[in-house]
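As you look at this complex, bear in mind that one protein chain is not there, while each of the others sits in place.
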Amino acid sequence: MAERCAVIGVGQTHHKAKRDDVSIAGLVREAAKMALADADLTWTDIDAVVIGKAPDMFEGNMMPELYLAPALGAVGKPMFRVHTAGSVGGSTALVAAHLISSGIHKRVLTVAYEKQSDSDAMWALSVPQPFAAPLLAGAGGYFAPHIRAYMRRSGAPEYIGRMVAVKDRRNAMRNPYAHLHIADIDMKMVEESMMLWDPLRYLEACPSSDGAAAMVLSSEDALSGQYPPAWIHGMAMRSEPTMFAGRDQVNPRAGRDCSADVYAQAGITDPRRQIDVAEVYVPFSWYEPMWLENLGFCDLGDGWKLTESGATAFDGDIPWNTSGGVLSSNPIGASGMLRFLEVAMQVRGQAGEHQIGGARVALGQAYGGGSQFFSMWVVGSDKP
Amino acid sequence: MPESEALHASHRLEYPYARSVGPVIGAFLTGLRDGRLLGVRGSGGSVIVPPTEYDPDTGDDTGEVVEVGPGGVVESWAWVPDPLPKHPSDRPFAWALIRLDGADTALLHAVDSGGPDRLATGDRVTVRFRPAAERIGSMADIEAFVPEGGAA
Amino acid sequence: MSAVAGRRTPRPVSIASFAQARNVRRDDEHNEVEMLMPVVAEVFGTIGITKDDIDFICSGSTDYLIGGPFSFVTALDAVGVWPPKSESHVEMDGAWALYEAWVLLQEGEIDAALVYCFGRSSPGNLNEILALQLDPYYVAPLWPDPVSLAALQARALIDAGKATEADFAAIASRSRRDALDNPKAQVANDIPAEKLLEDEYIVSPLRRHALPPITDGVAAIVLAAGDKARQWSKPVWITGLDHRIETHSLGARDLTSSPSTARAAEGAGVSDGPIDVAEIHAPFAHQEIILKEALGLDETVVVNPSGGPLAANPLMSAGLIRIGEAATRISSGRAHRAVAHATSGPCLQQNLVCVLEGE
Partner (left out) sequence: MADRDDTAAAGDLGPVTTLATPIRLDFEFTPGVAQSRFLRGLERGRFIGQRCPKCGMVYVPSRGSCPTDGVPTTEDVELANVGTVTTYCVVNVPFAGQSIEIPYICAQVLLDGANISFMGLIQEIPADQIRMGMRVEAVWVDPDRLTPSLASVRYFRPNGEPDADYESFKEYL
C-alpha cells in the first residue's frame, strides 16, 4: 500500500516577461529556497530533487538537471528530470510525490521552471523541420479551431471566453506573484483587444513568462513547516496519441479518464459539490468551459453555463484559478506545477488575498501537447 | 524496394540566445571585460572560480567576491591536435583545468603552449586576455592561458 | 513498507522482457516511430503480451539529438496509447525511465510497465550537441567536446597513477572482442591491445580505440511484479536500484573517482552478495577503471560481456541496454547476480546502479 504524502513547503518566483535580474540558477533557487523556508528545512534535509521543464531549446541548455544539480542542493542525491510537454509541471510534482508514496524517500524537493526570455517561445515551440507543412498558425492557431468546435457543439455565446479572461485577470490582482496585473480589465477591454486567432483575442490568450515554482513533499513521519500539510488524496497521469481517427480534441478521453482515476482515489463522486477550489490549466479563455465538462463539473455542453452563472468566479461555489491562472502567468514548464502548488496553498490556508475561506479539498490539473497529456492531483487539509 | 525510400534534408537549428546573468556571473564577466579574474567565497570558506550563486557542493549561498590569478596551476590537460570548428583556437591547443592562485576550484579554458611536449600537469600558466577594446564580458575575453615565464 | 536502518526492502520487480534494435552507425531510413515499432513488438511478443497488459509507460529521449522539440510526443505512436494510458517521459537515458516505472511499481497498485528509449546519434554533430549540457554561461560558450572532457579525466587518472594508456587499449580490445558474440553490436573485432596503441591521438591521452562509436539505437524493457512476474517469464529480479548526481563544474570534482556511483552502489546493495557480471556504461575506455572501483568489483567479475558502450553507444539508450544485457545474462543462466550501470553528463556526472538476481 502506498505511503501518505503531503506538500509541506511551496515557493514561486515573481513571474515576468523577462526576469533579467537573474541567471537560470538564480531563478530556480528563488522558488526552491522559498519552498525550503516555508517547510523550515535546508538543502541537507532533502533526499532527492525532481525537476521539470518544457523543451530544452527554450534556454539552449540540454538536460539542465546536470548544470542545476549543485544550484538545487542535489549533490550526492538522486536528481531526476521530467518532460511531458505542457503538463510537465504537474507530472514533475507527481513523479516527486511517487518517490514519497512508494516509501523510497522522506522529503523530496520538486522544481519546475522556464526562462523563456533567453530565446523566444514562439520559435522554440515550433522549430521548423524539413518537409514539415509551412508554418500556418502559430501556438494559438493550433487550439483556436478546437475552441470553435466547442462553440459549435455547445452553442455557447461568444462572450463566454471574454468573461473568463476578465475573471482570471481580476483574480490575478489578488496574487502578488502573477505576471499580468491589469487593474482596469473589463469585458470591453478584452473585446477591443486585437483578434489574434479568430475566435481568440489577445486578452483571451496567456502571456509568455519567465518563472519557477517549487514544492517540498514529505512523508507522514517527516512533516515540518509553518502551515498545516496539504495531503495528497489522489494523483494520476493519462496520455493519448496526438492525432488519430475520431479523436475528440474538445473533450479528450485522456482527460476524462485521468479525472475519473483521481476522483476515485480521493472518494469524489460529485466534483462540483465536493471540490472547494480548483486550479486548472487554462491558457486560452475557452478552455475553462471545455475543462469544466471534461473534469465532470457539469454535463456535456453545460460548461459555459457554469462560467456564465459566476460559479467559477472568486465568490462562486466552485472558484477556478483564483491565482489568476495560466492566463495571468505562463512560464510554460512551471505553469502546470503552479496549478498543483496553488491548490496546496489553498488547503493549507496560505493563499493570502486569493485564499478561498475554508477550502479543504482542491483539484490541480495540467495538460499539454495537443490536449493529449494530462496530470492531476486532489489535495486536502484532512489526512486521507 | 528501392535502395533508399526515405527522403533526406539538412536541417539547421539556430538561435541567438541572450542570457541575463544575474549579479554573481555578472561580476565575473564584468571582471573579464576589465581584465581581472574573480572568484566567490563558498559556504566553507573555499574560493570558487568561476563564481556561482551557490556553493558547488552544498548549494548554500556564496559570499564575498575575491580577486584571483592571474597565474595558476594546471590540474589536468588534454591536447587537441585538430581543433573543431567551434573550439576557441584554430591551431593545436590544450584544454586545461586551471586552479588559479587563490582559488580552490579549477577553471576550464584553453592553454596555448605550442605543443603537447611543452605542457605538463602541475605547470604554472598565466592568463592572456584579448585586447581591452575587444573584450565584451564573456569567457572568450580570455584568449588562452600560456605557460608562465615564456609563451609559445 | 519497511524502512529499517535507512534502506528499505523493495517490492520485487522483474525484467520480464528486453529488446533492442541492431545498433548501427546510421539509420537514416526510419523516423523514431519506425525504429521503435519492431522493438516494442518484440519486447511484447517474446513474452506473449500486448500493450493492453501494460499499466504504465515511461520513455527516455532528448530533443537535441534530432534538433526538434517534442520528439517523444510522436514516438508514443509506436505503442498506440489507446485507450489512454498512464504515461510519462524523462529527458534522460532510458535507465532513468526504468527508475520512474520501478518507483510506481513499488506502490503495489500496478504490476506491469513498459520502458522504452530512442537515441539517434547520427543526424547531428555530437561534439557540438553535447557541449550544450555544460554550464551555459562559463563552459558551453567555449564548445568543449565530450572527447576533450573525457581526455582531461583520462589524464587525471594517469597522473594519479591509477591507469596507463595500455590499460585503456586493453579494455577496448577486450570489449570489441567480446562484442563478436553480440549480434546487436555495432563495432566488433579482434585487435590486440598492442596494435591499438599504434592509433593516433584524437585528443591526447585518448586514442581512437578509447572512444565510443556513434550509434543509432533503440531499446525497450517490460517490468513485471506480482503474479505477472512469474507468469510472463523466468524472473530476473531487481533487488536494488539507486542513482546519484555530482556537482557540475569539472574543476570542482575529483575526476579520478566516481563518488556518485559509489553511493548509488551502496544504495542498491551491490556488496550484499557476490557479483558475477557487470554491464557498465563507460563510454570511454578509461571510465571502466573508475567505475569498477566505485562499484567495488574485483577481478573475478566479468565486465561488459556484451561489448559494452565501446561496441555500441546509442545515446539515451545505452544505459537501459546495460540493464537489459545484464538481465539477459541471468535469464540465460550464465550469471546469477549482476550489476548494471548507466551514466549521464560530462565525465560521469550522474550515475545509476541496478542490481539484478535470478532465482
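Letters are used for the chains, namely A, B and C, taken in the order the chains are written, and counting of residues starts over at 1 for each.
The criterion applied here is as follows: a residue touches a chain if its C-beta (ideal position, glycine included) is under 8 Å from a C-beta of that chain, and two chains touch if they have at least 3 such contacts.
Remember, it's a predicted structure, so these values are computed and weren't measured experimentally.
For the chain excluded from display, the touched partners among the shown chains of the whole complex are A, B, C. When the whole complex is considered, the residue among A:144, A:182 or A:379 that touches the unshown chain is A:144.
Here the missing chain is touched by one residue of A:120, A:191 or A:220, and it is A:120. The chain that is not drawn here is touched, among residues A:42, A:129, A:224 or A:355, by A:129.
For chain C, the residues in touch with the chain missing from this view are 28-31, 33-34, 37, 40-41, 51, 64, 66-67, 74, 76-82, 122-125, 128-129, 132, 136-137, 140-141.
Not every partner is drawn; the one left out touches chain B at residues 5-21, 23-27, 29-31, 33-36, 38, 40, 51, 63-65, 136-138.
Contact residues of chain A toward the unshown chain are 20, 60, 120, 122-123, 126, 128-138, 140-141, 144-149, 152-153, 194-200, 241-246, 248-250.
Everything that follows uses one rule, which is that only the chains that are shown with their structure count from here on.
More inter-chain C-beta contacts link the pair A-C than the other of A-C and A-B. Using mean Cα coordinates as chain centres, the one most removed from chain A is B.
A straight line joining the Cα centres of chain A and chain B is 39 Å long.
Multi-chain contact residues of chain C (touching two or more other chains): 67-68, 136-137, 247-249, 252. The residues of chain A that reach two or more other chains are 23-24, 57, 59-60, 70, 74-75, 124, 127, 129, listed in rising order. Looking at the complex, you find that chain C touches chain B at residues 28-30, 67-68, 123, 127-128, 131, 136-139, 141-145, 148-149, 151-156, 159, 200-201, 203-206, 247-252, 255.
Residues of chain B touching chain A in their complex: 7, 9-11, 13, 15, 17-22, 24-25, 52-60.
Per the touch definition, chain A reaches chain C in the complex via residues 1-3, 23-24, 55-57, 59-63, 65-70, 74-85, 91, 94-95, 98-99, 101-104, 124-125, 127, 129, 236-242, 244, 252-254, 257-258, 261, 369, 372-373.
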